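Then we have chain A:
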Amino acid sequence: MSSRKPSNSRQQADEVTSSVATTAVTEQEASDLLTAEELHAEHEQRKEDQKGRIEATDRELLLHLLYQMVLIRRFEEKAAEAYSLGKIGGFCHLYIGQEAVAVGAISAIRPDDYVITSYRDHGHALAKGMSAEEIMAELYGKAGGCSAGKGGSMHLFDASVNFLGGHAIVGGQIPLATGIAFATKYRNEDKVTLCFFGEAAVNQGSFNESLNMAQLWKLPCVYICENNQYGMGTSLARAMSLQDIARKACAYGMASEFVDGMDVLAVREATLRAVERARTESLPTLLEVRTYRYMGHSMSDPGNYRTRAEIERYQQRDPIKLLSASMREKGLLDDETMKQIEQRVHEEIERAVRFAEESPLPAPEELYTDVYANPIKS
Partner candidate 1 sequence: MATKIVMPKLSPTMEEGQLARWLKKEGEQIAPGETIAEVDTDKATMEVTANTAGVLRKILVHEGESVPLGHPIAIVGEADEDISALLTEVEKSPGGEKVKQSAPAAEERAAREERREAPSPEAPSNGERGAERIFVSPIAARMAAEAGINLRTLKGSGPGGRIIKRDIEAAIEASRQAAPRLAEAAPAQPIPSEAAPYEEVPLTEMRRTIARRLASSIGPVPHFFLTTEIEMDRAIELRRSLNELDPELNISLNDIIVKVAAAALMQHPQVNASFQERAIRYYKQADIGVAVALEDGLITPVVRAANLKSLGTISREIRELAERARARKLKPEEYTGATFSVSNLGMFGIDEFTAIINPPEAGILAVGAAQPKPVVRDGEIVIRQMMRVTMSCDHRIIDGATGAQFLQTFKRLLENPLRLLI
Partner candidate 2 sequence: MPLITMREALNQALREEMRRDESVFLMGEEVGAYEGAYKVSRGLLAEFGPKRVIDTPISELGFAGLGVGAAMVGLRPVIEFMTFNFSILATDQIINSAAKMLYMSGGQFKIPIVFRGPNGSAYQVSSQHSQALESWYAHFPGLKVVMPSTPADAKGLLKSAIRDDDPVIFMEQERMYGMKGEVPEDEDFIIPLGVADIKREGTDVTIVARSLMVPVALRAAEELEKEGISCEVIDPRTIRPLDIETIVNSVKKTNRVVIAEESHPFCGVGAEISAEIIERAFDYLDAPPRRVSGADAPMPYAKNLEALAIPDVQRIVAAVREVTYTA
């Protein structure tokens, strides 16, 4: 989607979009509108749900999940700042609001399992254990970047942690994930592949073709649809005839679950179930994780297609806010610990920025390296 619309046509496109979107948002809001009291009640309910899970979870792990979500949040804020300063170019799709999905899901797998995702990939890369330094340097287009400055924001890769990339054609990574899962099964490995994609990718043929083959051949892949409710500027209601994405799995006879994407523990638990199914039965699962992105589709997106009120409503359900509140109520988090987490994150982000700033630009001759693994002089 990132490359769908050339920037010079965006104004015109937005005019068309927003005129239609206004009605769509209104319709959606009508069904979704909650009063202040209802919102509060919902938050309390989520906390209650989460507290049950917290009791079953080790505190160190909780702190780790919290730390990772804060790290992603602050990293993305820093990236936005660097983008506005012109340090980062091109497209930059931020993950703010969706942190619970990557952090919760990736906490459910082993380090040798595979993760592949779309162009909105900073959060997954950090959650999979890639260094913030190399990611930031990649965003800066520097030689020290994880992809040597050739991939940029949308193409983070790190073979050493089995992070197989951000992919920038909507739905393009879904067949790749299927192939990675195919390879692990082919080699009788018990590795699992997590494949993240947005809800708009579900409309692509690659989704249908891949899920069909995955179930047909019983491939150990977990398809995680991050339903943030907007395909760029087009709301789900305007783009998808059947909006219950989890239900689409029945077309393939595949297991599926609907998951609250604002609750990191809910995501983790659902993923654990799916991973268990993949690892022990070699079966795929489709997870629809309902989430929300606070920011525009990319840095050049003013987000005119939705109301401020809608964004604020979702910010009430913020995954970091939710987890920290639940932990506080359970006596597992205090101001001091939270301060320490923020401090650690701050230091890591500062290190990342420093590394990116200091890393050299790729050498001109790098333009022609790695075009072929086995170049033949012609």
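The candidates came about this way: all candidates are chains of the complex that A comes from, given by their letters.
Please note the rule applied: contacts are C-beta pairs under 8 Å (C-beta built on N, C-alpha and C of every residue); 3 or more make two chains touch, one makes a residue touch a chain; residues count from 1.
Predicted model, so just to flag it, every value in this text is computed and none were measured.
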Direct contact with chain A in this complex, candidates 1 or 2: 2
Complex contact set, residues of chain A against candidate 2: 114, 116, 145-151, 155, 157-159, 164-165, 167-169, 172, 174-184, 186-187, 205-206, 208-210, 212-213, 216-217, 369-378
